[in-house]
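I'd like to ask you about the structure that follows.
For this view, one protein chain was removed and the others were kept in their places.
== subunit A ==
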Amino acid sequence: MTAHDAPVELAERYARWLRLLPPTDRARSADEMLATYLRTVPPGRRRPTVADRLDVARYAARRWWHALGAPADVRPEASATVAWLLAAALSYAAVRALVLGVASVREGWSLSALAPLSPSWALWPVVVVALLCGSRRVAGATAAAAAALGAGALVGVVGDGERLVAVYEVGWVVAQAVVAVAALRAGARPRRRARVVTVLVLVVGSVLGLVTAADLTGVLPSGQLGLRLAGGLGVSALVGPAALALVAVLGGRVERHALPPFAAVLAVLVVGRDGGLLPGSTRWVPMTGLPLDAATLLPLVGLPVLVLVAVRLVVAAADRAAQPRRAVRPAGPPV
């Protein structure tokens, strides 16, 4: 049967299933795929078979998965930008945790309560140096080891009954894992302006981490600055995204495509930290602080994924707006 002979009802039903595709793919391929489906169906069929529905759903799932990452042409540089800038931004947490870890050992404080991730952060200088030297595989493998150590530490923290601490710290482990994946996927160095911003972020983050830890451990007299920096969102989750936003504004498409993972990491950190970790504090997400509780897991996993999808769609829309108009446009009703 030709696409023209197919019943309108059948075409509409296929078109409805093809709406599962991400917007970019729908605009590019849905009309063509619909025509191909209609040519393959035998006469007399009025609705898509179960196999065809599953086929569309599977293809749509793959395209959505693909749509959450950067396009192939910018992926190597975008991944490199994510790896460099996020690794530099995490220097804040690394320096703070390491100083607190040393202080805990010296003073006999509880390491699992004060700086549970300090063993994993001990690997972070290797990650940063490896990235700056261009050893992306070493950086990726070390960041993956740090994330694994961190995850193990969190399991230990939960085992000790400090579930709230685990929720508070889980964002850092996710951030370490994101650096690992980005470093291993990076196929190039970031562009010059991103490298310059990385070094600035590294210096600023390290100094802030040092000041925070010094203040928290009583080395500094005020006792206020560190608490302010460490409490709530603080600079810990803002340094990296702010830097990347700066690069995105100054830069172009590559930097734009590095934004979604940053936004997702920021979301994990915010949700983990703003989950009402102090009794009686105001919670804007319904978290109980119990790691195996759905009210805790859903916001921790769901909100970052939603943020990732939303920012990715915005970036894709920006890409489409930046593209010149196509010479040939599909005819017929959109699907």
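Operating definition for what follows: a residue touches a chain if its C-beta (ideal position, glycine included) is under 8 Å from a C-beta of that chain, and two chains touch if they have at least 3 such contacts; residues count from 1.
Keep in mind that, in the parts below, contacts and distances are computed from a predicted model.
K.L.:
UniProt names the one chain left off this complex as which of "Chemotaxis protein CheC", "Glutamine ABC transporter permease protein", "Sulfur carrier protein" or "DNA-binding PadR family transcriptional regulator"?
P.N.:
"DNA-binding PadR family transcriptional regulator"
K.L.:
Could you please point out the subunit A residues that touch the chain left off the display?
P.N.:
2-4, 29, 31-37, 39-40, 51-52, 55-56, 58-59, 62-63, 66, 72, 328, 330-332
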